[in-house]
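One structure follows; several queries about it will come next.
Of the protein chains in this complex, one is absent; all others appear in place.
Moving on to subunit A:
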Amino acid sequence: MATGVAAWLPFARAAAIGWMPVANCPMPVAPRDNSKRQDELIILNVSGRRFQTWRTTLDRYPDTLLGSSEKDFFYNEESKEYFFDRDPDAFRSILNFYRTGKLHYPRHECISAYDEELTFFGIIPEIIGDCCYEEYKDRKRENLERLQDDQEENKDQKLPNMNFRETMWRAFENPHTSTMALVFYYVTGFFIAISVITNVVETVPCGTTANQKDMPCGERYTVAFFCMDTACVMIFTVEYLMRLFAAPSRYRFMRSVMSIIDVVAILPYYIGLVMTNNEDVSGAFVTLRVFRVFRIFKFSRHSQGLRILGYTLKSCASELGFLLFSLTMAIIIFATVMFYAEKGSSSSKFTSIPASFWYTIVTMTTLGYGDMVPKTIAGKIFGSICSLSGVLVIALPVPVIVSNFSRIYHQNQRADKRRAQKKARLARIRISKSGSGNAFIQCKRNGLLNELLELTDTEEDEQKLLTKSISLLESQHHHLLHCLEKTTAHEFVDEQMYEQNCLETVLPNYPSRSPSISSQDSSAGTCCGRRGKRNSPLPNASLPSTHQGPLQELSAIHIQCGDPPFHTARDIYIFKINKKYLNII
């Protein structure tokens, strides 16, 4: 229902006169506006503060508390006003929603209090306008997380029925749960540190013996270092196997980043064990030792900050990539210019453009090693331009770039979040409105069922159950849609019926219908004429049953079946149209 623009419904109905000369069928009767009451001011007393507004303003949204008859429960006879015992500050924004059609979230308001007000007045939060929706969602998420944190602290109590495996996993993930876990945590941390220090000290040249050369400690005390290495790798392997055993989902654990780091940390040792005797690959083996430095990344299990840093870098990757790209462009430009400028000078170090890259990078980052220096005048001019632009490009905006990155990063995150939220949000709004979107079709159904009951003379009670009271606005809107149907001689149907009809046209025509249809398509008959002629040979009530047969067969074939009563009612409807038309002729 176009509730937001209810004020324009008279205009839309007046514009419907444009369809009249085109239509070939008579138009349906307009709904009568029985309650011709003047637009009156109604008073809403919210905890003592009086708000006044027109009745029609509130009627705009009939599925909320204030727009429907639910507010009659709050009517105060003596003072002739509606009294609500709620927060008047929050009520301001709710009343503004009726006035302007946009719901705003006041920032000073507590999120859960506001949510409660919205629920009380029957307004779904998804309608909050774009200007305030993000803030609302952020605050709501914060609130939820805060509540969750409180819950999680209670969750750490040991549950009685956890088996050994789950206890182990919990101990690994959260070292504060038990003393054993804490001990394990510190022991592994200690050994990681030992391992890293060993790797470093291995390469330091330690004391000269009678030999002429300084030897690195690794080669002097081979056995000691080897024992140390073995011990550390032993501990790491045991730890990895225990984690693997305790993990709830081993496959997922093996794919996680931390487990890959663990594996890479201990693999060189085992490869080294296997390949010690082969002289050819010993060079590669030495290179493999470089990977032992990955053990330092095992610290990220122990340090939250390291994890956050890694995550930030990963998410800033696109911005960093762009920075690198623009720097590369500048480097290439300046290197090319320097090369061609320095081409003339003899004994120039700028032998090729790639060779000039080194000069450009060193100059632009203001390092200035001095191993390559331009000698020509043009080269010096461009070299100074290069270093000045290097200062501007790199040194000065570094803080600006860093803050830009964080801003762009948050903006990107927000845009992605908004995009992801938007779909869910629209889906939710659509779901809550899908009732009203199909309201017209449902109304038709109810109207048909009513007529069906009239025809078959059932009791009054069942009839009353089916008639839903709809507002005047809705009935006028439905009348408008009905006029459009009459103009175009086609009816609105919902998706199910539409797909069924598509199937009907695909499947071979049933003999009871095909001759009449083909004869009609050729003539320029009117809409009613077509239906009338189709059904005129069988004017009695046996018509529905003959039509039910093929339709029921279809519904058996088609996976989604429509309601059986609907078929009957539709046929009754068609039948009644024919009756009316035959009466008119």
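By definition in this document, contacts are C-beta pairs under 8 Å (C-beta built on N, C-alpha and C of every residue); 3 or more make two chains touch, one makes a residue touch a chain; residues count from 1.
The criterion applied here is as follows: contacts and distances are computed from a predicted model.
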Chain excluded from display, named as in UniProt, from "Stem-loop histone mRNA binding protein", "Large ribosomal subunit protein mL44", "Kv channel-interacting protein 4" or "Hemoglobin subunit alpha-like": "Kv channel-interacting protein 4"
Which residue of A:Pro106, A:Pro205 or A:Gly344 touches the chain not shown here: A:Gly344
Touch with the omitted chain, as defined above, among A:Phe51, A:Phe299 or A:Phe492: A:Phe492
Footprint left on subunit A by the chain that the document does not show: 2, 4-5, 7-27, 30, 32-33, 38-39, 54, 99-100, 337, 340-346, 376-379, 381-382, 437, 477, 480-481, 483-485, 487-495, 497-498, 501-502, 505, 524, 526
